[in-house]
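Only a single protein chain was left out; the remaining protein chains are all shown in position.
Entry: chain A
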Amino acid sequence: MAAEDLPSEFDVVILGTGLTESVAAAAFSRVGQRVLHVDRRSYYAGNWASFTFSGLLTWIQQHHEEPLPEEAQDWSSLLEEGEELIHLSHSDCASIRNLQVFCFTSEEDEEEEAPNTTEEETGGAAEDSECADSTEEETKETGEEEEEVREEEEVREEEQTTPSAALRQSEPTKKKISYAQLLKEGRRFNIDLVSKLMYSRGSLVDLLIKSNVSRYAEFKNVTRILTYRDRQVEQVPCSRADVFASRQLSVVEKRKLMRFLTSCVEETEEQRAYNGRPYLEFLRDRQLGDNLQHFLLHSIAMVTEDTPTEEGLASTRHFLRCLGRYGNTPFLFPVYGLGEIPQCFCRMCAVFGGIYCLRHSVDGVVVDRDSNRCKAVIDSRGQRITCSHFVVEEGYVAADRKRVATPTRFLSRAVLITDGSILPSDSDQQVSMVTVPPIAAGCPAVKMVELCSSTMTCMPGTYLVHLTCQSVGSAYEDLSPVVTRMFRTPESHDQETCPSVLWCLYFNMTDGSGLEAEGHNLPSNVYVCSGPDGDLGHELAIRQAESIFQKILPEEDFCPPAPNPEDIIYDGDNTSSSAGGEEEKEENDGVAEEEKQEEEKEMLEEEKEMLEEEKEMLEEEKEMLEEEKEVLEEQNLQTEE
């Protein structure tokens, strides 16, 4: 398509298509603002994007290349008296670093050979030795790692003759999926750069529902919460039904857990007494025992040992509030990956007239010297575009405009393609949230999400595993110890039952929560969106988009519902969405009222059920005690005799 010119006047120009920018774009366009939304990249969502396998390899390659020296174009001819230009950054590589790629599966399909014991017992050894560690895009560091890997491999091969392996002879050899197959089926992968989940009562879900943007996507429930403890993966009981069915918990523990959860719904004096003190201490003093303490701290509150009590309780309440809305866990995940979400908001913006242009950037911001306000932007083709407001992703802001007061923090990320679930169950289609407490003092707590193929993020027969933590060292340093323990890689030992890692990627990404939104030396009508943060939910991005919107349009509604196309009445050429928005609202209120009553009824019924179950438990206990009493009495009798 020939380079068609853009219109030269907008209300809001937005650069970057990450979640925050896209939500803001939808919000502005929805209330009638003229929006131009551009992104320098050829894909949507920036650091929030998801990629097919080959798309990800391209992304990796791009981030290995030395960024071209920034050569600022001279646009002075486009400036008028009293104006100056703030140049924006051209390279977006700054936010990603320490990329390392490993491939632990064979390059090509192997010939099907007659099963051979030696090969079987070492599992992937034969494949490993010819493994294409690190694809072409290998860094220096990767090279070093590779050597280490090789050394360990040799050691293992020497140990092979131990007879214990013979026990496994009868196991059928599952043929490992080769690198060639991953490439061939590459479009079945949708690999997110960011790993988050949607709290079913979080602000993202609320916004998707409120705005009707939810019609552009589909979601799946996270089906279970797992935790890693004493070198084992365990399922965390979540719903009331889970708790009752749990075989890990004793009857007494079940009762304690129920009591505890019921009691923390409301804030009490007792809880307030612990304000400022660690949640762990609060939990300890409830005498819950190690099991429950672990579940409550790491898997339900998902906080660390020194998180203050009030924060721990708030997280616990949030978790409880989110349970049961759509399923057995508090989380949803979008089919095709999180990268869909920003795109859905972009579609909403476009439907309301927003103009979209990928592979197109803004070179500079034209500032009026007297008022210190942005008057226009100059795009990468040298077109001057007038605008009243400019919203920009942090990554485009040149270093000289950042106040260095807040040191940049990083997230450590790993993405694994594996050949099995870390906790196999009846169904091979589980979506699991896994909490991994620090494996040693000083190590970060790791959040892990395991996705199955029905989420449309990986090919059948594989699982896509995302690991995230606050970085202490490089992503490899932070996360490979966890990977090595929980999965089978050439570096791991005695982990024949763990799923194998076929391919993996490590990288660090700037932590958006470390970037003060106001920490920039920019005109007041330029708004900076920080990139993804390390939280599990999406609160930061949504809050930021809403706050930018409210600064510009304090009177307007943020993302009001888009009309349902089925309700739009076509009247000649004058299309109107069902005349009275009022009427619709009244109707909705009626429905909401009914729903509320329905919900309340359900809640009461649930509570009744709960009480009944508790009664049963108590009766059981009573029986047990009675039995015990009888035994004791008998003993008494005997001694008396």
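The definition used in the following text is that a contact is a pair of C-beta atoms (placed from the backbone, for glycine too) under 8 Å apart; a residue touches a chain by one contact, two chains touch by 3 or more; residues count from 1.
Note that contacts and distances are computed from a predicted model.
There's a gap in the complex where one chain should be. From "P115 like vesicle tethering protein", "tRNA (guanine(10)-N(2))-methyltransferase", "UBC core domain-containing protein" or "Ras-related protein Rab-30", what does UniProt name that chain?
Result for the unshown chain: "Ras-related protein Rab-30".
For the chain left off this view, which of A:209, A:251 or A:273 is in contact with it?
A:209
Tell me which residue among A:218, A:306, A:557 or A:605 touches the hidden chain in the full complex.
If we include the chain that is not displayed, A:218 is the one touching it.
Identify the residue among A:357, A:611 or A:624 that touches the chain left out of the display.
Of the candidates A:357, A:611 or A:624, A:357 is in touch with the missing chain.
Hey, which of A:248, A:425, A:550 or A:636 is the one touching the hidden chain?
Spelled out, the listed residue whose C-beta touches the missing chain is A:425.
Which parts of chain A face the unshown chain closely enough to count as touching?
These residues of chain A touch the chain that is not shown: 1, 4, 44, 52, 187, 205, 208-209, 214-223, 324-327, 332-333, 335-336, 339-340, 343-344, 346-347, 350-353, 355-360, 425-431, 454-455, 562-563, 565-566, 568, 570, 572-573, 575, 577, 592, 595, 598-599.
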